[in-house]
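Data first, discussion second: the structure below is written as structure tokens.
Of the protein chains in this complex, all but one are displayed in their positions.
The first chain written gets the first letter, and so on, giving A, B and C; residue counts start at 1 in each chain.
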Amino acid sequence: MTRPAYVAVVGAGRSGVADADAETVGRLLAEAGATVVCGGLGGVMEAVCRGARAGGGRTVGILPGTDRADANAYVDVAIPTGLGEARNTVVVRSADVVIGIDGGHGTLSELAFAAKIGRPVVGLGTWQLTRGDGTEDDTIHVVDGPEDAVRVALRLAGDDPS
Amino acid sequence: MTRPAYVAVVGAGRSGVADADAETVGRLLAEAGATVVCGGLGGVMEAVCRGARAGGGRTVGILPGTDRADANAYVDVAIPTGLGEARNTVVVRSADVVIGIDGGHGTLSELAFAAKIGRPVVGLGTWQLTRGDGTEDDTIHVVDGPEDAVRVALRLAGDDPS
Amino acid sequence: MTRPAYVAVVGAGRSGVADADAETVGRLLAEAGATVVCGGLGGVMEAVCRGARAGGGRTVGILPGTDRADANAYVDVAIPTGLGEARNTVVVRSADVVIGIDGGHGTLSELAFAAKIGRPVVGLGTWQLTRGDGTEDDTIHVVDGPEDAVRVALRLAGDDPS
Partner (left out) sequence: MTRPAYVAVVGAGRSGVADADAETVGRLLAEAGATVVCGGLGGVMEAVCRGARAGGGRTVGILPGTDRADANAYVDVAIPTGLGEARNTVVVRSADVVIGIDGGHGTLSELAFAAKIGRPVVGLGTWQLTRGDGTEDDTIHVVDGPEDAVRVALRLAGDDPS
């Protein structure tokens, strides 16, 4: 590959059981040379950055507020946008592929936005979607664990080394 | 009620079977004195504005591009934001309640964003959501038809005349 | 003219001596059938809306915050963007022409943004600009009073009835 992939990881801002998976995802992405992009705050965002830091990688936090100090301690490049929740669109735009881990409505909004603008989406324990006509939506590439999430995400980002 | 409700109506930008429902929703909202907010383009957006115009109401179109001429012919107040798809967040912020009609991933993103920021959501033939833990999400108030959609939306907006 | 002009009026958010001019500008714009767009808050924004209301016109307030109740009492269509100060770019984008009245750095930022994206700018008691090479910048159409401001603005918006 000619340039590193940017992978957005989205999930809940509060700590929870998904944090362990997020940390593993971050570490594996870093070990693969990818840049991790996230919303820069706590919960899954902090866990994925902590993992990426442990893996020697680079993390970008795109913050809703106006103060860089809002970023978690594992963000390397902190961008306080001042855009509020609209910064979610920037998180997704910045990435070649988006991994959703668990998460609530904010996460769902980001995954759907990614699908809307043509970014591939990988889902780990996150939302399942049924369209208005009753058909299942297969946009989200459902994976079984963090290793699978990273493998599929990097393949979708066009960075499959195999 | 002391001030009119702002009701965002979101749905597909291409014309389809949902347009008839959207037009009825627009007409009924206008007759109830509500301001209709939408993304200002075609499909459901145009249909809801056409209905609102027929009902004597006011329509606001919040456009992604930079040219007011992009607005459909039934938009009264056209706001070309230049923000691209991020304008979806402004559509939702502008409303007291959001009605989703059918729609694809862009619509889903708007409904989820509304839920995230605490705007009530009414769904007419739109997405059904299952959380990562397998539980159904009951955030969207599912309705059976356009009359029901408007009735529930206005109640949730705090404008129930009853 | 085939459609009403949208005229953005920008100026200080605190009340001051410029408010009287802003109120006259609003009234004259309304009497000419133009839609007044502004940031929706106090000071010049409130004065121009008050004038436009008195003139029987329509006012649009594009707010930085998330609450429609932040709008001044003379805003007809209030758009709480949640974008913070970045909403200034939406105010300017929404208009065919921008009138700056007095104002501080926020106003200057809007006038310069308007010039950047090709919106004509009319200045009433506002900033004078000298480029880095020492030449005067003549982008702002300097006017002498509110009547002149409205006359020039409507001409630049392509709505000169003469």
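Here is the rule we go by: a residue touches a chain if its C-beta (ideal position, glycine included) is under 8 Å from a C-beta of that chain, and two chains touch if they have at least 3 such contacts.
If you're wondering where the values come from, they're calculated on a predicted model, not measured in any experiment.
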Which displayed chains the unshown chain touches: A, B, C
Contacting the left-out chain in the complete assembly, out of A:Gly26, A:Gly55, A:Pro80 or A:Gly125: A:Pro80
Interface with the unshown chain - residue positions in chain C: 84-86, 88-90, 102-106, 108-110, 112-113, 115-117, 125-133, 139
Touching residues (missing chain, whole complex) on chain A: 6, 35, 58, 60, 62, 66, 68, 77-83, 89-90, 93-94, 96, 117
Where the missing chain touches chain B, by residue: 66, 82-86
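What we mean here is this: only the chains that are shown with their structure count from here on.
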Rotation angle (°) superposing Cα atoms of chain B on chain C, nearest 5: 180
Computed distance of Cα centres, chain C from chain A, in Å: 40
Centre-to-centre distance between chain B and chain A (centres being mean Cα positions), rounded to whole Å: 28
Overlap residues in chain B, where contacts from two or more other chains coincide: 83, 89-90, 117
